[in-house]
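Notes for the one structure printed next.
One protein chain omitted, others in place.
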C-alpha cells in the first residue's frame, strides 16, 4: 500500500508539513526551517509551512494550530511553549487525521505521535556542567541564568545539571543561584550583574538560553571580569562569535538546528506516508542523517550537542 | 525647610537613599562605588524615557508606543551600522534619533491634528511599530560580532571617569529642565494639560504643540533605541518588550499626574532612579526570583499611595484660621 | 461723545452655523473708542458665539470684521489678541497649576533675546504693575488653584488688559462676583473707557447695563435687532426688543404663609468650611441665603445634601432626625439640590436632554427602561416646557444648548424629583431676564404647592424680593438672620461682609 499512496502524493497534491515554532524571529528556529527546506527539496513533493506566534506563548500556538487544522495540512511539527497546554488542540488535530510530531521542546505523550529530541536531555545537562568545569578547573561557585521560570526545556536541563553536580568529579563546584532573565536583554543583563555582585566568588555562569548567554557575556565584559568569570551554556554560533572572541566565553554548546529541522521533516514524511516504522518502538528514515530509532514513549533523539570554541565558531557562525 | 521636606521630590529622594542604605546593609557590595556607578548607568535609559513621557503625560496624553519606537529605531540603527560599518557613529545616532522623531511625529499628527485619543493612537502604533521591527529585520538577530566595535563601545566608554550614557542622560535632563521651565513650548504644554479648552481660548496652537511633544518623545525613544542596542550588544524583535509600562510607572512614582498639567523634571528623574534601584537591588539581595514581580507591584502601589497622600489638598479653608500652638512653635523655631 | 469717528470695531453680515444650528445670522455691530457697548439678548441669542467669532476662536462662515476700518481675519485667539481684541469669556479660562503671573501671560510669555528663554522676572513685574493699575491686591506667585472664584476672575480681567487692547469684551463678568467686587469691576471698566478703549459688556442684569454702558446692541435668535444709546430707551422697551414681547419684571412673592417647621438644622459643623450652622425651614417658606462668594453657603447646602464627609450636627425633617450620607438619601427624603456650577456639577453635557432630566428619578421610571420611552418623554417634556427650554428635540445633547438653557435643564432635572425641600444654589446665575422671571414664577408656584425652598443667591434684589427670611453668611458662619422686610440692603451687605467690613484674614 505504501507505493500507492506515494504515487498519489506525487501525482496529486503536495504533502504539506507545517513547522510551528516557539516564536518567530529566533535564529535557532530559522536554522531549523532551513533544514526542513533541505529535506523538502530532497523529498520533492513536500511543502513546508513555517509559522509561529509573535511572542513565545502557548495561546498563540493554539491559534496557529487551529488555522492549520482548517487548512487540512498533512503534518504538524511543533516546538511547544507548554507541554500540556497544547495537548487538547493537537489531539483534535490528530483526530482530524493530521500527524503531529514535536521536536526540540516536546509535547506530552498523548499530544503527539513522536518527539524528536535535539539531543539527549541528560547529555545536554551534563555537557553544560562539564564545560563550566573545564573553564574553571573544576572548582568554584557557579550560577545559572535561565530564560523564564516556565521554560520547559530549560527547567529539565537545570534539573539534570543539579543532579550532575552531585557526582564526585564535580564536588568542587557549588551552584549558588538560579535566576531568570525572561529572555529580555535588559533583565538578563541586570540579573547577571546581580549574580556577579552578590557572589564575589562566582567563577562561572551557565546560561541555557541564547538571550541569557549573550547578556551574561556582555555583563562579564562590562564588569571587566573576563578571565575571572566564564560564561557557558547554549547559544548559536552566529550570535556568540563576538563573545567567544572577547574571552568571556570559552566554550558553548548547541546541537545542529539545521539537522534537527531536516530530520523532523523526514520523520513527519514517514508518518504521513504511514511508513511501517513510524510508530513507538519503530524507527524512521532521516535522509542523510540515517535512521532514528523511536523508543516506547515515542521519543527519538539525535546526537550529542556540539561544542564550539575559538577554533570553530567562525566557521559555523556563517551557517547558523 | 519644612516646605522642602514636604515636597514630593524630596520625599522620593529620601526614600531612594533609605532604600539604597537598606539594601547596602544586607548586601554591602551594593553600595560599593562601582556598583552605584553601574546603577546610575543602568538607570539612564529609563530616566530619559521617563522625561519624555513626562512631557506627554503633562499634556494629558500617554505614549504607549515608546518601547516599540525604541525597538524599531534600535534595530534600524543596528542594521545600518552592520550594512555600512564605515559610517561614523554620530551619523548612526542621528539617524536613530531621526527615525524616532518620525515615528513620534506620526503619533503627534494623529493626536494633535486629528484630535484622536492618545491612548488609542499609541496603542495602535505600538503594535504597528513592533511589527515593523520584525518585518525590517526579517526576524533575525543582529548580534555583537556583526556590529562595529565602536558602535557597541560608545555607551559604556568613559569620559572623565563617567560613562557616556550618564553624560547623555545628564544633558537630556538639562534640556528637559530648560524645556519644561524656561521655554514657551514647555509652558504651553502645562497650560494644555491643565485646561485644554482654556488653552484654545488663549491662542495656544494645541495641535502643533502636541505634534512636537510626541515627536520629542519619539526622538528620545529613538536615541535610547541606539543606546539600548549598543549597550546590550544585541538587537532582536522583542527588545524592551513591555518597557512602556515601566516608563509610565516611573513617571507616576515621580508624581507626574496622569490627569495632566503637573509633573516635574526632578520627579521623573527620581521616579526612574527609584525603579532602577529596585530592579538592581532585588537580584543583589537574593530575593527569590519568583517574588520579584509581586514586590515590584507592591512597591509601585505603595509609592502611588504615598504620592496621592502627600498631594492631597484638603477641603478649602473657609473658616477663619486660629493660630494653633504647633504652628506658633514651628514659626518660632 | 463724538459720533463721527469711525468705529474701532465694525462687524457686518456675520453668520455662524453649527451642525444644523444657525447661531449667528447676519449680525452687525459697531463700537467706537471710549465707549461701553452693552450686548443684550436672551439665553442662546448668540452673544457668546459672537464673542468667540470676534476673538478668533471661531471663524465666521460669512461676513467681515473690520478693525479701525481695516478688514481683518483672525486665525486663532493669539491673532485677535495681537490685533488688540481681548475678551473675558463666559467660561473660566484658567490654568490651575500655573501661577497668577503665568496665567496672565500664558501663550505669549515674553522671552529674553535670541535664546528664547522665558523672562520670568519680567512676567512677574508686569503682573505686579497690572494689579497695581487695577488696584487689586493679588499675590502674583500664588498658584491659581489656591485663589477664590472672585480672585480668579480678576486674573482673567488682568489677562484681557495685559495686552494694550483696543477692544475689551466682558462676557457676563459679574455672574460670580459679589457686590463689592462688582463695584471694583465698574471702576475698571470706566478706567478703560476713559483711556479710550472700546468695551463690549454682556450681562443679563439691567441695573448693571444702565450703570456702566453707553450704548446697546440687541440680538435675538442670532439676529441683529436693534442698536442705540441707552439714554434713549427704557428697561421695559429693551426687554421687549430682546424677547420680542413684554415681560413683567418683578419678584412675584407668592402669597403663602409658611406652615410648621419642616427642616431643622442644628449645629452643623465642618472642620474647615463652616461652623455651627443652625436654621429652620418651614413648609411653604422661601429661605434666602445671602453672602459673598466664598462665604461657604454652597458647602453648607452640599453637606445637607449628603455630599460632604466629615460633617457633624443634627438634621431633622418633619421632626424626625434624618441621616443623610449620600445624595441618594437626600433625594429619598425629598431634598433636592440644584448646584451652582452647571458645567461640572449639574449637566451631563454629552447626554441628551431627556436623559439629563430623568437621571435622578430613574428608579421611579422603572428598572427596565425599554418601552418606558413615552413615559420618560412625558416627564422631560413637562419640565422642559414649564421652564421654556429652547431646544429642537429632547434627544439633543445638552452641550448644544446655550449656557442659560443648560441651566434650565438642570433645574428641570431637580424639579422632576418632586422634592419637599428644594435648595437652589444661584438658580438664576446667567439666566436671561425672561427666563429669570419664569424661574421666579416657578419658585412661587413651588411654595404655593407646599414645597419649601432654600434660595442661595448673590443677587440682593432677588433674595430680598423672594425670601420670607434671609440668612446671611460670612466666612463659614451664620452672621445674622433677617425676617422679610426687616432689613435694608445696607444692613444685609454689611452683615455679609462681617459687620464692620473687615478685610479677609484667611
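Which chain is which? They are A, B and C, in the order written, and residues in each are numbered from 1.
One rule holds in what follows: contacts are C-beta pairs under 8 Å (C-beta built on N, C-alpha and C of every residue); 3 or more make two chains touch, one makes a residue touch a chain.
Keep in mind that, in the parts below, contacts and distances are computed from a predicted model.
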#### Entry: Hidden chain of the complex, named as in its UniProt record, picked from "Autoinducer 2 import system permease protein LsrD", "NADH:ubiquinone oxidoreductase subunit M", "Cytochrome c oxidase subunit 4B" or "ABC transporter related protein"
"Autoinducer 2 import system permease protein LsrD"
### Summary
Visible partners of the omitted chain are A, B, C
### Task
Just name the one of A:35, A:53 or A:235 that touches the chain not displayed here.
A:53
### Touching residue (missing chain; options A:44, A:72 or A:167)
A:72
## Note on the structure
Checked against the full complex, the residue among A:34, A:85 or A:175 that touches the missing chain is A:85
### Task
Out of C:74, C:201, C:337 or C:482, point to the residue that touches the absent chain in the complete complex.
C:337
### Query
If the missing chain were put back, which residues of chain A would it touch?
18, 24-25, 49, 51-55, 57-60, 62-64, 66-67, 69-72, 82-88, 92, 148-150, 155
## Note on the structure
Residues of chain B touching the missing chain are 62, 110, 114-117, 119-121, 123-128, 130-132, 134-135, 139, 237, 242, 245, 248-249, 252, 258-259, 288, 290-298, 300-301, 304-305, 308, 312
### Message
Using the document's contact rule, name the residues of chain C that touch the chain not shown here.
### Response
19, 58-59, 305, 307, 326-328, 330-331, 337, 339, 344-351, 353, 355, 359-360, 362-363, 365-370, 377, 381, 384-396, 413
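Operating definition for what follows: only the chains that are shown with their structure count from here on.
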## Note on the structure
Min distance from chain CA centroid to global CA centroid: chain B
### Task
With centres defined as the mean of C-alpha atoms, identify the chain lying farthest from chain C.
A
### Task
Would you mind pulling out the distance in Å between where the CA atoms of chain A average out and where those of chain C do?
73
### Task
Report the residues of chain B in contact with chain A in the complex, numbered from low to high.
27, 29-30, 35, 38, 42, 134, 137, 139-141, 143-146, 156, 228, 232-234, 236-241, 243, 279-280, 282-286, 289-290
### Query
Of all residues in chain C, which touch chain B in the complex?
55-57, 76-81, 89, 91-98, 102, 106-109, 111, 116-118, 120, 145, 159, 270-275, 294-296, 299, 308, 310, 475-477, 505-506
### Query
Okay, in this complex, where on chain A does chain B touch?
24-27, 30, 54-55, 149, 177-180, 183-186, 189-191, 193-195, 197-198, 200, 211, 214-215, 218, 222-223, 238-243, 245, 317
